[in-house]
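Of the protein chains in this complex, all but one are displayed in their positions.
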Amino acid sequence: MAIYSERVMEHFMNPRNVGEIENPDGIGEVGNPICGDMMTFYIKVKDNRLDDVKFKTFGCGAAIAVSSMASEMAKGKTLDEVMKITPELVADELDGLPKQKLHCSNLGAQALHKAIENYRENHKKGKDNDRE
Amino acid sequence: MAIYSERVMEHFMNPRNVGEIENPDGIGEVGNPICGDMMTFYIKVKDNRLDDVKFKTFGCGAAIAVSSMASEMAKGKTLDEVMKITPELVADELDGLPKQKLHCSNLGAQALHKAIENYRENHKKGKDNDRE
Amino acid sequence: MKKVYLDNVSTTRLTVEVRQAMLPYFDENFGNPSCVHEWGDIAKEGIESARNQVAQLIGGTAEEIIFTGSGTESNNFAIKGLALAHQKKGKHIIISAIEHFSVLHSAKTLGKWGFDVSLVPVDKYGLVDPEDVRRRIRKDTILVSIMHANSEVGTIEPIEHISQITKESEVILHTDAIATAGTIPVNVQKLGVDALSLASNQFYGPKGAGALWLRQGVRINPLIDGGVQEDGRRAGTENVPAIIGSGKAAELAYDSMTTRIEHLVNLRDRLLSEIPSTIDHVVITGHPKHRLPGNASFCIEFIEGEAMLMLLNSKGIAITSGSACTSRALKASHVLIAMSIPHAIAQGSLLFGFGIDNSSEDVDYVLEVLPPIVEKLRQMSPLYSKFLKRGK
Partner (left out) sequence: MKKVYLDNVSTTRLTVEVRQAMLPYFDENFGNPSCVHEWGDIAKEGIESARNQVAQLIGGTAEEIIFTGSGTESNNFAIKGLALAHQKKGKHIIISAIEHFSVLHSAKTLGKWGFDVSLVPVDKYGLVDPEDVRRRIRKDTILVSIMHANSEVGTIEPIEHISQITKESEVILHTDAIATAGTIPVNVQKLGVDALSLASNQFYGPKGAGALWLRQGVRINPLIDGGVQEDGRRAGTENVPAIIGSGKAAELAYDSMTTRIEHLVNLRDRLLSEIPSTIDHVVITGHPKHRLPGNASFCIEFIEGEAMLMLLNSKGIAITSGSACTSRALKASHVLIAMSIPHAIAQGSLLFGFGIDNSSEDVDYVLEVLPPIVEKLRQMSPLYSKFLKRGK
């Protein structure tokens, strides 16, 4: 597709890390089908790093490519590193996105961050419990 | 020219009766160059008939064709017959004129009629003199 | 790779005859029709014979045809030109909720200019109820514009009934026949309309060639001012080759309409019956009977249209979608929404537009290729997994 870079096309055609994680450590769900796109990210955390990342996405080619790229970028990184993955970084790694598709990269970064926040919330409870 | 009939083109390319008559019995001049067309008809009358008709015309193809056709139609006719030559008749004889050129046929008929009126005026004086 | 063009809704491929008819006008017949010389004459004769061909296609007279640069321009010209020419009588116009953007946004512009615009709703099949038009007509109503058919869902509107109502009320009726003229029989007298838009690239003619048919005696303001081309109603050097092509395309469409329709209906009906029987959770959009012959439109649940288009494209199949993601405005098709289809389902819109070049093998190929694509995307879809877990 002329509007998409080759990397977008490659990730769209062969998305990495599609799927769900049983008993994930965190879940991040963003968007809704009314607006067009919806992404759910599942993460597994080990030693403060993302040991595994999976996603499910309802949306356009860009949304799927963004999900795939974001999951790749996040895998193996520390939680703090992942929190620094911005929409711009995802779009850059994809060699850019068309103007009207930039919101997809927002969703990708948001979903990742939400999954980590979700993990931290669960984990904090754990920690708090530990401390007690 | 697509806008003109073959007869218009034929009369335009080979106009009949172009010229002036020395000492004409009547002259009819209509139009003016500001509006686009100007016609001068010269007539010679013999036994109440147009013995000769000549014209000079400044104007478009239609104006020249109309002048030529009107002169042909008038030649040899009685004065009353010529007064019955209408713009429509001239246009019909030319197999029609484009809408925006119909005023040319008005000018042609007018110029003929004016020439006759001019003759009658001159002649009336003559007649009046005769009666005295 | 096999290539299957099934997007004849967006535009069609010129027939060889149309292209052949146009070529001399890009070459030695390049003159400007307004000119007083041979080159001008040849161009003028060409466009006048095209005018006859287009007039014949829709049962009008040549003098009533105004050539424009596109279907969109014809619609703008009709809506704005008629409204401005008749605003002394009133400033109220009525259009349907499923009009093409060229009508909708022209009406919106009129709104900015002080006109009042009423929308007529449609039912779940996309059909306008003529009585809904009647109810909206007021003393100051000057114009009603209802499309002849909606290309997105294929529904054909009851223009003959609507025109009875507009005639009673002495309101001008325009119809956007861009999806129908050249495809199904269109006769301005039978339809009873006062103005009708058409576009040649919808029936195997060139782009850049639209026309507005305007009933003799109906006043209109030009959209494009300037010279006296098109009787002073649409200025600018005529796009001669495109006009020639539209004339030829109109002639061919007129002559072969019945066989073309038969061919399209066969292909369309196969797809309309076999896609829902091959793929679960599919909604057919548009009217089951009053439907354009080449139009097969669906919503595939739980997945999104653009992604399907891209995977189909990777298999050589070209179609279109009314999903939000395929629109630059990122809004789901106003047509599907007006038909009360939920947003999430509208996102899965797919539109197959058959053309005269398509064959039964093309349908086979779609039926082979589409199910695994749907499956792949559903496997990725959080909506689908939710559905599997909890039901809808």
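Chains here go by letter, A, B and C, matching the order in which they are written, and residues are numbered from 1 within each.
Note that a residue touches a chain if its C-beta (ideal position, glycine included) is under 8 Å from a C-beta of that chain, and two chains touch if they have at least 3 such contacts.
None of these values were measured; they are calculated from a predicted model.
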| item | value |
| --- | --- |
| Touched by the hidden chain, restricted to displayed chains | A, B, C |
| Residue, one of C:121, C:227 or C:372, that touches the chain absent here | C:227 |
| Listed residues C:22, C:144, C:193 or C:299, member touching the removed chain | C:22 |
| Option touching the unshown chain, where C:70, C:166, C:295 or C:381 are the choices | C:70 |
| Touching residue (missing chain; options C:319, C:332 or C:366) | C:319 |
| Residues in chain C touching the chain absent from view | 3, 5, 7, 10-14, 19, 22, 26-28, 30-32, 34-40, 68-73, 75-76, 100-102, 105-106, 108-109, 199, 201, 206-208, 210, 223-228, 232, 235-242, 306, 309-310, 312-313, 316-321, 326-329 |
| In chain B, positions touching the absent partner | 1, 12-13, 15, 18, 20, 29, 33-40, 56-64, 100, 103 |
| Residues from chain A at the interface with the omitted partner, ascending | 1-3 |
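Heads up, the rule we're going with is that only the chains that are shown with their structure count from here on.
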| item | value |
| --- | --- |
| Averaged-CA centre spacing for the pair chain B and chain A, given as whole angstrom | 92 |
| Where chain A and chain C are represented by their mean Cα positions, the distance between them in whole Å | 40 |
| Shared interface positions of chain B, touching two or more other chains | none |
